[in-house]
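A single protein chain has been removed from this complex, and every other one stays in its place.
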Amino acid sequence: MIDIIKLSFMLTIISVAAALLIAFTNLKTRDRIHEQQQVAQQNALEQVVPSGMSINECNGENPPCPQQYWIAQDGTDTVFIFKIINKGYSGNITYFVGTDRNGSIEGMSILEQSETPGLGSRTQEEISDKYFWNGLFSKKETGKSWFSQQFKGINLNEQINIEKSVGEWHKLGMEEKEKLISDNAVTAITGATISTQAVVNGIQDQARSYLKAIQESNDDQG
Amino acid sequence: MIKDELRRGIIHENPILVLALGLCPSLAVSTSLQNGFGMGMAATFVLACSNVIISSMRRIIPDKVRIPCFIVVIAAFVTMVQLIMKAYLPALDKQLGIFVPLIVVNCIILGRAEAFASKNSISKSLVDGIVIGLGFTFSLCILSIIREILGSNKLLGLKFFPGYEPMTIFILAPGGFFTIAFVMAVVRYLGNRRKGA
Partner (left out) sequence: MTTPSVTRPKPDFQSQVNDVKRETVSLHISSSPHIRHGESVRGIMLWVIAALIPSLIASVIFFGFQALFLTSVSVISAVLAEWLISHLLKRPSSTGDFSAVVTGLLLAYNVSPLLPWWMVAIGSVFAIGVAKMAFGGLGGNFINPALAGRAFLMASYPAAMTSWKATGFGSLSGIDGITSATPLEYFKSGFSGENISELQNALGNLFIGNVGGCIGETSVIALLIGAMLLWYKKIIGFRIPLFYIGTVFFLFWIFNGSGDVFSSRALTIPLYQILSGGLMLGALFMATDMVTSPITPTGKIIFALGCGILTFVIRKFGGYPEGVSYSILLMNLFVPHIERYTKPRIYGEVKKRD
């Protein structure tokens, strides 16, 4: 009896100490993590629209409208940006999709994902043309990932196809890329069809209904 | 002394290639050098810290509940590493994703706590944590260099061979098994030859 009390007492002490340690670290890093997330979100938003457009946050009122969305405007062009969360291969994939009024996708960028490194995580992969020996110490270029670039021009109001047989988008020539757009198709990441499917499904299920809901509510008002 | 310890951690008691511990995280993160190195360093940090703490508490921790105690200590350090990475190294955090929490159940760390830190002095345990961690990092780097070059023709995200068509299988799990098997075979062959000579 005494033994059990002693054991549980020790275990409690150790657990409490560990919890205190974690709490302290959390306190110290919390603001910084929040800051990083804001920066990441802003970067991701800016990648969705052509540079120079001002992005404003909006709040949808009715349930079919998203609670939070963004409108980017540049003269007469308007781009709606939706935040989409869909279940991927492991955990959620969070990403932004920008679309014009007709449903033609302006841009896409992945904000967060926890897919398998080297496979599904390649949704965020940027392709560099530089070779190892002369690119290692030069400045890294930051751009959009090839996976999100291929969504530009795809219409989300129609069926988006996933093309598995032609290889990945960044290896294709101009003509093949144009053919993909005319087929309303994107290429899959090799070995990560589920992640690709998750991104496409999220666009088709969520962004499509968001766009419709917002247009309807705008029509009601105007 | 330091040289001997390093040799012990990296060659004679290399956690992956000789002890065959921690194969699951090795398979998962050795797809690119950046991931492999990042995972290795994170694991080394956790290993060194947990070894020190466990060694310093080795007289207080009751024998019967030692495994839960070890796990609590390790989990606390992993959570700290994760928070720090999120705050200061967001790029690496993005890449490693779900694998950092998995360090908790990495058998290398629990293995060293059980086999070494709970029986040896603090300074010895710290050294052991660092050298074993470096051995883990070293073998992860070797595996990931091979796999990244063969599987995606890249190193650190930059192209490697001009005109080489990457073999996708090497960044998939089967390729990971092949690579580990062949690197192990080479290590054992060299080891045997040394013994024979």
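For clarity, chains are labelled A and B in written order, and residue numbers in each chain start from 1.
The rule we apply is simple: contacts are C-beta pairs under 8 Å (C-beta built on N, C-alpha and C of every residue); 3 or more make two chains touch, one makes a residue touch a chain.
Quick caveat, the model's predicted, so the values are computed rather than measured.
Using the definition of touch stated at the top, determine which of A:L21, A:A40, A:I127 or A:V166 touches the missing chain.
A:V166
Tell me which residue among B:V65, B:V104, B:C141 or B:M167 touches the hidden chain in the full complex.
B:M167
For a quick check of understanding: of A:Q37, A:N155 or A:T190, which residue touches the chain that isn't displayed?
Of the candidates A:Q37, A:N155 or A:T190, A:T190 is in touch with the missing chain.
Could you list which residues of chain B touch the chain missing from the display?
Those residues of chain B that touch the unshown chain are 165, 167-170, 172, 174-175, 178.
Footprint of the hidden chain on chain A, which residues?
Counting only chain A, the missing chain is touched by 164-167, 190, 193.
We adopt the following convention: only the chains that are shown with their structure count from here on.
Roughly how far is chain A from chain B, going centre to centre by Cα mean, in whole Å?
Comparing mean C-alpha positions, chain B is 30 Å from chain A.
Residue numbers of chain A touching chain B in their complex, please.
6-7, 10-11, 14-15, 18-19, 21-22, 25-26, 29, 32-33, 36, 40, 90-91, 112-119, 121, 124, 126, 128-132, 135-136, 140, 190-191
In the complex, go through chain B and note every residue touching chain A.
The contact residues of chain B facing chain A are 28-29, 31-32, 35, 57, 60-62, 64-65, 68-69, 72-73, 75-76, 79-80, 83-84, 86-88, 90, 94-99, 151-152, 154-160, 162, 168, 171-172.
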